[in-house]
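With one protein chain held back, the other chains of the complex are shown just where they sit.
Order of writing sets the labels: A and B. Residues in every chain begin at 1.
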Amino acid sequence: MAVSARMDFKSRLRIWLPKLVLSPSLAMVLVFVYGFIAFSVYLSFTDSRLLPSYGWVGWENYSKLWRLSHWEISLANMGIFAALYIGSCTALGLGLAIFLDQKIRIEGVLRTIYLYPMALSFIVTGTAWKWFLDPGIGLENVMQTWGWETFGFDWIKNRNLAIYTVVLAAVWQTSGFVMAMFLAGLRGIDNEIIKAAQIDGASNWNLYRRIVIPQLRPAFLSAFVILGHLAIKTFDLVIALTGGGPGRATELPATFMYSYAFTRNQMGIGAASATIMLMTIAAIMIPYLYAELREKR
Amino acid sequence: MRALIYLVLTLCALFYMLPLYVMLVNSVKPLDEITGGGMMNLPQVFTLVPWARAWSSAQIGVEPTGLSPYFWNSIRMVVPAVAISTLLGALNGYVLTKWRFKYDTILFGLMLFACFIPFQVVLIPMARMLGLMGLAGTTRGLVLVHVVYGVGFTTLYFRNYYAFFPTELVRAAQIDGAGFFRIFWRILLPSSGPIAVVSIIWQFTNIWNDFLFGASFADANSQPMTVALNNLVQASHGVKEYNVHFAGAILAAMPTLLVYIVAGRYFVRGLMAGSVKG
Partner (left out) sequence: MGFLDIDNATKSYGSVRVLHNVDISVEEGEFLALVGPSGCGKSTLLNMIAGLEEITSGEIRIRGAVMNGVHPSKRNIAMVFQSYALYPNMTAGQNITFGLEMHGVPKARREQARQRVARLLQIEHLLNRKPGSLSGGQRQRVAMGRALVRNPDVFLFDEPLSNLDAKLRVDMRTEIKKLHQTLGTTVIYVTHDQIEAMTLSTRIAVMNGGYVQQLGKPQEIYDTPANIFVATFMGSPAMNVLPARVMMEGTAPVAETALHDGTPVRMPFSQANLAQWAGRDILLGIRPESITDENTADRTSGNIARLTNRVVITEPAGSDTFAIMTLGGRDVIARMRSDAKVAPGIDFTFAVNMEKAVAFDPETKERIAS
């Protein structure tokens, strides 16, 4: 069949038009995301310092990186931060969601209150918590003036404990979001299943433990993936709250990368650390996105 | 039992309100009330001076300009970035659901993954690229950056929304003789109100709150509000004017907070769509 021969320019344009419309976005993404990723990965194998330079040095930046105590601290902090952040957000979010799901009269108001931190910039969050936790003017000072003379709370100034204040502020910011995800999951559970379980004589505790929470698996997965990738990307909050300090006590890979690439003139090492961050996130996100996009077929 | 639940919920609500309370009360009291240990107290002397200072005369970097010029920088950056990325997202979503072609899901996956990358990995080449394009340190450069890294989300929103838009309508319009753009303008767009609101709110919140790109690619004439606020708070010289910091923080939070209060429903929907895509 000579179908194509019959087609004039107009009909051919009509067939290509949708792809044409998609192409600017696609081109942007290909260049600015994937092209740039390739460039950064390439830089991580070069001797770039203040400016990109193209002397090939192989794995040298990576081996240097892994010998840096600064990087080691960042990773250790990341471990503490990610574990506590994901764990606390999930626990708090799930608990609040279950409690809110008990036909609470002022649910709307409470939901609004739990979720508003998500609308704030991390810089605002960081500023508020920075001064609230500051021993000089914040909680410690307040408690002492209220008469609790021995009260001490100087975590934000303490090398060993400062990372936990980052966890606190981050949990404050995102746990409401996790609550909303779990609440949506709870609302999606078939009411008849819950009625059936109640008729079967399940107590509230067993109802949640055996019937409801297992059905929230998709919400758990989403929460884990979203929180995991947020954890790895955490940057602004640390900058505003502690500036990475005291010392290097709250450095995370994101702040590490920033300072090596832009203030310490070690672009190669910065690029290497960014590559490692990317790989970690890709390991979480790609299977997730793949599963999400496939299901719809 | 129910009393206990209410108690827990209320305590949590207090925990979430705490920083906002701290910011609010301390932004309207004189500095000595704060340093004197009265952070949790309501102001004894009510004053709007810290707000005025934060807005128009506080030292940001080297200039005592207050946050106001940076506020307008943010507006000049956010409005076009939101508009462009939402429009592109709507068109992309339209193509990806109603004009499907081979491998379209893979292309969409590529666009979507772009939203989740750690942006550190593109900072260095982006800085170079903006320099080459003559956009380094400009608001237009920031608009470009935010459009590029936001279009995946807006596409996601519109794609998921249009997926439930009956394809038969598009076919009926085709038989009626409407072309690609006509179908979009006359049939889909008039029904896209809710998702457009979601997309606009999400993009507005994200771009307004961004710090990394602002800190990396802007100069003094284009720095957004978040960067200015951070400069104000982190300034190491002189007396720390906590009340001014708090007023500044509220000023920086105000636009997104207002949007959240007015259109929280849409905000939550956007949040959910960005996480549970199913």
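The rule is short, and it goes like this: a contact is a pair of C-beta atoms (placed from the backbone, for glycine too) under 8 Å apart; a residue touches a chain by one contact, two chains touch by 3 or more.
Bear in mind that the values here come from a model prediction, so they are computed numbers and not experimental data.
Trainee: Touching the absent chain in the whole complex: find that residue among B:Met17, B:Val49, B:Ala127 or B:Ala178.
Mentor: B:Ala178
Trainee: I'm checking contacts with the chain that's been left out. Which of B:Leu156, B:Ile187, B:Ile207 or B:Val268 qualifies?
Mentor: Answer from the full complex: B:Ile187 touches the omitted chain.
Trainee: In the full complex, which residues of subunit B touch the absent chain?
Mentor: The list for subunit B reads 166, 168-169, 171-178, 182, 186-187, 190-191.
Trainee: Footprint of the hidden chain on subunit A, which residues?
Mentor: Missing-chain contacts on subunit A: residues 1, 3-4, 6-7, 11, 14.
The rule is simple: only the chains that are shown with their structure count from here on.
Trainee: Within the complex, which stretch of subunit B touches subunit A?
Mentor: Those residues of subunit B that touch subunit A are 2, 5-6, 8-9, 12-13, 15-20, 22-23, 26, 34-40, 88, 91-92, 94-96, 99, 101, 105, 107-114, 116-126, 128-129, 147-149, 151-152, 155, 163, 179-180, 205, 208-212, 215-216, 226, 229-230, 233-234, 242, 245-246, 248-250, 252-253, 256-257, 259-261, 264, 267-268, 271-272, 275-278.
Trainee: Help me check something: in the complex, which residues belonging to subunit A touch subunit B?
Mentor: Result: residues 14, 17-19, 21-22, 24-26, 28-30, 32-37, 39-40, 43, 52, 92, 95-96, 99-100, 102, 104, 110, 112-125, 127-132, 136-139, 141-142, 144-145, 172, 176-177, 180-181, 184, 218-219, 222-223, 225-226, 229, 232-233, 235-236, 239-240, 243, 254, 257-258, 261-262, 267, 270-271, 273-275, 277-278, 281-282, 285-286, 289-290, 292-293, 295-297 of subunit A touch subunit B.
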